[in-house]
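This report concerns only the one structure given below.
Every protein chain of the complex appears in place save one, which is left out.
All chains are identified by letter, namely A and B, in their written order; residue positions are counted from 1 within each chain.
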Amino acid sequence: ADITLRATANSNENDEDYDGLVVFKNYVEAASNGAIEVELFIGTQLCSNGAECLQGVADGSIDIFMSTSGGVAGLFPYVQVLDLPYLMPDDRTAEKVLSGEFTRKMRQMALEDSGDTIRLMTIGNTGGWRNFANTQKRIETPADLRGMKMRTVVADLPQELVKAMGASPTPIPWPELFTSLQTGVVDGTKNGITDIMGMKFPDAGLQYLTLDGHAYMAALWWMSNQTFQDLPDNLKRVVVDGFYALQQATFASPKRKSIAAYEAFVEGGGDLYVPTPAQKAEFRKAADPVYDWFRANVGRGGEIFDAFAAAVETARSELEAERAAELD
Amino acid sequence: MTPLIAAARLLGAVNGAVLGAGRMLGVLAIAAMVAATLLQVFCRYVLGNALPWPDEAARFCMLWMTGLMAPQAFRAGGFVAIDTFDTLLPGRGVQALQLVFLAISLAVLVIAARIGLSEVTGIGGRFATASLYLPVSWGLDQWYRVPRSWMMASLLVGVWLLILVNIELMLRRVLALLGHEGDLPEIAGAGHGGAE
């Protein structure tokens, strides 16, 4: 191959990110007729956090890197718009939003803020949606969360959300969360179902799960802009199409993987609760302070918030029209 | 020979003073690491209310401790090496071999300094730390979020100090090869350190 693209994701081979990369590699190598080779580095072999990996993307020592929104919030704080609760109702809306103008807007902002070095290629999913889960009792409304110690990562937005719900945010490193749940250092956590089951949290007493879906677990795929711009036009098309295939794969993979995870959760005696529309509205209302906080405190927060809200609105109406046409 | 001896003496005095100050700061840093970590244990498990900043602040101190104290260990010969050959070679041969090694280590350090600078001034340095803020107004109502470059600067400073020490050690070897070993003051010794 003339060109080797070096791709890395700080996860493991059971993860959706890996599924996406395998699809990407396969598509790009075939469609470029062998002109491009994609080398995968899964885990922390090349770099181990957002700062380090994006520095590598910026200077071209890493070509492709996947991050969550939290992982790059230190440089591009506005990507946390994707973590804002209850803005997108479901997968179909989210997928429409992330496939359209909104992603290009965010790409533009990131290129501006990185001196044209870091390019957002696409946004997919990693792990479905975040839900509130705890060891104590069934959560039906925000009032049930009051006073609970909820584990969050060390980042502003999730802590603001937990505070808005009347609970107390507690930063615990991921590897220590199991013991912390077991010993009651924290009462609950906010995670996707595959992570909850993958870490065997029900064994630590995590038996109550409320499907409030407060955050879409977005996966941001970055590429070195220099590497991308150096490609001839025909190979640029191949790479762009490769990221489309990757995005589709990461949209699909968590849906498939979560089925067995939910089954196992319920089989192990877990309580799975789906809030009623009225209860969902209560959650949404309780989260109001978080939106104001985001606009006021996050760099370029107002700009991205407006773009996101508009994209969600457009997606909703387009989907309504599509559904109407299907039903016709 | 005299200018070379004078240069070695001067650099030795500068290094001694700078690293002495670094040692004091390192002692403060290690004390601060312990204090921050204990405070976190207390808040999380006694008060049941964890703080966001101690983990990151302690890491900040650890990196500065390393950057400021490692050069002193290097100067006192505390870097781990297999020294079997030293007993086999004649004295002058050892000095020559060590001069070659010091040339290699200088090359390593110069590259490390170049890339360290980009680590501090580049995209990675612009990342905001997750939880470290400094007040920038007397009323404590405005806070500046510390960038990651303030952390990474510790190791860059450490590499710069290592380069100074490396040059001093090279001067000493050259003078020793020329038979002027006795003209320089001894470097205060350090015991063997290690995780063992």
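The rule is simple: a contact is a pair of C-beta atoms (placed from the backbone, for glycine too) under 8 Å apart; a residue touches a chain by one contact, two chains touch by 3 or more.
In this section, contacts and distances are computed from a predicted model.
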item	value
Absent chain [UniProt protein name; select from "TRAP transporter large permease protein", "Ion-translocating oxidoreductase complex subunit C", "Cytochrome oxidase maturation protein Cbb3" or "Aspartyl/glutamyl-tRNA(Asn/Gln) amidotransferase subunit B"]	"TRAP transporter large permease protein"
Neighbouring displayed chains - absent chain, whole complex	A, B
Listed residues B:L11, B:M33 or B:A176, member touching the removed chain	B:M33
Of B:A8, B:A70, B:L132 or B:V165, the residue in touch with the unshown chain	B:A70
Interface with the unshown chain - residue positions in chain A	41, 44-49, 51-52, 55-56, 59-62, 173, 175-176, 179-180, 182-183, 185
Chain not shown, touching residues in chain B	23-24, 26-27, 29-31, 33-34, 37-38, 40-41, 45, 55, 58-59, 62-63, 65-66, 68-70, 72-73, 78-86, 97-98, 101, 104-105, 107-108, 111-112, 115-116, 118-119, 124, 151-152, 155-156, 158, 190-196
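What we mean here is this: only the chains that are shown with their structure count from here on.
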item	value
Between chain A and chain B, centroid-to-centroid distance (C-alpha), Å	39
Residue ranges of chain A in contact with chain B within the complex	50-52, 54-55, 58-59, 74-75, 77, 114, 117-118, 149, 154-155, 159, 168, 170-172, 185
Interfacial residue positions of chain B with respect to chain A in the complex	44-45, 48-50, 52, 55-56, 118-119, 122-124, 126-131, 148
